[in-house]
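A single protein chain has been omitted from the complex, and every remaining protein chain is retained in its original position.
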Amino acid sequence: MAHVLPATAPGRLVVLEGIPAPVWGIGLLLLLMPALANNFVLFQIFGWSFILGMIALSLMVLAGYGGMVSLIQMTVGALAGYVVAILGTSGVPQISLGWPWWLYIPLAILIATLFGTLVGTLAVRTEGIYTIMITLAIAAAFFYFTRQNYTIFNGYTGFNNVVPPALFGVDWRQPVPFYYLTLGCATLSYLAVVWMARTPFGLALQGVRDNPRRMSALGFSVTAHRILAYSFASVIAAFGGILLVWQNAQVVPGTAGIPQVIDILVIAVVGGLKRPIGPFIGALIYAVLSVFSSDILLAFGMSGERFKLVVGLGFLAVVFFSPDGVLGLWQRWRARMQRSSRDLRPGGEMAS
Amino acid sequence: MGTLQNLSTRHPIWTFVVLVLVVGLAWLILAPWPPDLEQAMGRKRVFLNAILSGITLGALYFLVASGFTLVFGLMRNVNLAHGSLYLLGGYIGYGVAEVTGYWLLAFPVVFILVGAVGLLLQHQVFRRMEGEELRQTLVTIGISIVLADLMLWFWGGQSYQVLSPDWLSGPMTLPLVSSISANGEAVYLSYPRVRIAILIAATVIGLAMWFALSRSRLGILIRAGVDDRDILAASGVRIQYVFLAVFAFGAGMAGMAGIVGGTFQSLSPGEDTRFLLASLVVVIVGGMGSIPGAALGAVIIGLAEQIGLVYAPTYSVVFTFLIMAAVLAFRPHGLLGAQH
Partner (left out) sequence: MIPSVAERLNAAGSANALELRGVTRLFGALAALTDVTLNVRPGERRAVLGSNGAGKTTLFNCITGDFPPSSGTIRFFGEDVTRFPPHERIRRGLRRTYQISALFTGLSVLDNVYLACRGVSRGRFSLVRPRTGDTLLQSAENLIEAVHLQDVRDRLVGELSHGQQRQLEIALALAGAPRFILFDEPAAGLSPKERAELIEILTSMPKHIGFIIIEHDMDVALRVVENVTMLHNGRIFKEGPPEEIESDDEVQELYLGHGHG
């Protein structure tokens, strides 16, 4: 990543420095989207993209800034969703405790973050390539456990009727309010990550990614930094998980099933692991494909069920041709446009 | 064996504990149980069944995980499509057994076909990404997604059961006392013949692999390469051929394990994920790149799963997870893994 300091003058709105110009444009468009799109698109495509984007952002923080590819993010989110269902209200009154929202939401975030941190402590003491294996195995254990356990997690059935509390008299699950809710959360997560990347913690994390031995010889505890990165990422994943459960109005073991866990990695990689906007791009592509894939496939004369095949092939294409994801593609294309426009300048120097 | 000697001299307390556990277990298995023990722990037959199922399941896990651990240990490639190769082998084996009527014939056919798929993958795909471990892993994820959907398309969502051949079906009597009958005679345990056959086969294969790895030139190279990649490069052998051989072998083994799994249990979508996860856990517990480690891990996980299933069904997953977490916490590289 390019240089992170110098320090800012006091008073300036520091957070907004790291955001590339196109993102401002997108942001404006998103604010006005309800005027342009219908309810289905708002709820099912954008809402879902923001949520998946947040969880994938959590993965990007660990993989892009920390150099650790972790598959536990979706599980952390699902756990937060489960805690909300168990401590709050749901369609399973024999388990749900019916506590108020200002109790169960913070507790859900806390418990999910603790879980993520714990997984971090298990995963960071080995080389990077182990991290995928270890986090995948733990995610699987969680899935099987929630499926088998009926006393707390209600097993196969899970919890239904898990909806957001009606704060300020608004039904937050209606398309337009939900759209703004998820947009707000996604924006806050994005800003938090942009901010974090330029703090001493974020700087040190990137140092740990690039040369852990050197960081150790500068006085940093590499293990502590990595574990705290898991904590930071887990907070974001937890928020995403709660929103996801509200969107589906249910949480079941399959919310964090292995295909779902892997999909988050696919989303993050396809979008691009180098910049925080990448995961959201990947999530949008995924959501659109997911909703419209059967139509697309039928148009090509194939069975509408082969969605996964399309995803898999698309993912392979990205990994083969543009490991930086869609963002990487775009940046390379932009660089090529700039180079060729330099070439065409009258009397100008040839591009180097 | 040197590692074991090493371990026992350096950790005498643990060695003692393990020895006590092993002797205790041996007594539980071999000796007839007094009535108080049967009261406390249930019938000995149930216990014996759980143990044997655990060990035979462990044999199956070993067959799958051995290829995975070699590929990871040597090529640092976390092949997340390993489970798909398992399932593919199982489906193909089912087809061969159905068409020809010979169960045994399925094995060489599957080994060659799935091994060829592995060869192709290593040669055309992974070879071009030498050194980019994460990218290789991502590719294996993509391949697993594609393969899973293709298999779903071709074979559908139903369960397939590979029928064991007549000469292997049915129970056999084992020289293990399960109880004492009313007139004082020992009653021996009867257990499915095919599972014992697989156990024997897996042991033979495991020993053969271990022998090959410690004695043959290729084997020694592979083990050295697992410890230190640079040694391999410096040895002058064309590493790419070694990689091809190892990957193809690992894929072939996974495929054959698919036939076994299809015989023991069944084949359906989702089994690929299940056996990939089993391989992961076995290798995390047993140690990367170690065949004895894979055997040890497989037996531990197999036993934990089956015993858990019988005695504490809601929490068997937790046992496996706790074992994995404990190993990660205290020996992050696995029980028999090399400390890098």
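Labels A and B are assigned to the chains in the order they are written; within every chain, residues are numbered from 1.
One rule holds for everything that comes next: a contact is a pair of C-beta atoms (placed from the backbone, for glycine too) under 8 Å apart; a residue touches a chain by one contact, two chains touch by 3 or more.
Values in this document were obtained by computation on a predicted structure and should not be read as measured data.
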#### Entry: Touched by the hidden chain, restricted to displayed chains
A
### Query
In the full complex, which of A:M196, A:A237, A:I277 or A:V311 touches the chain missing from this view?
A:M196
### Query
Of A:N211, A:S303 or A:Q338, which residue touches the hidden chain?
A:N211
### Task
Check each of A:H225, A:R275 or A:K308 against the chain that is not shown and name the one that touches it.
A:H225
### Message
Please output the residues of chain A touching the missing chain, sorted low to high.
### Response
1-10, 14, 195-196, 198-201, 203-204, 206-207, 210-211, 213-222, 224-225, 228
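Rule of thumb we're sticking to: only the chains that are shown with their structure count from here on.
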#### Entry: Computed distance of Cα centres, chain B from chain A, in Å
34
### Task
Could you please specify the touching residues of chain A with respect to chain B in the complex?
69, 122-123, 125-130, 132-134, 136-138, 140-141, 144-145, 148-151, 258-259, 262, 265-266, 269, 303, 306, 308-309, 311-313, 315-316, 319-320, 323
### Query
So in the complex, which bits of chain B are touching chain A?
72, 76, 78, 80, 133-135, 137-139, 141-146, 148-150, 152-153, 273, 277, 280-281, 283-284, 288, 313-318, 320-321, 324-325, 328-329, 332-333, 340
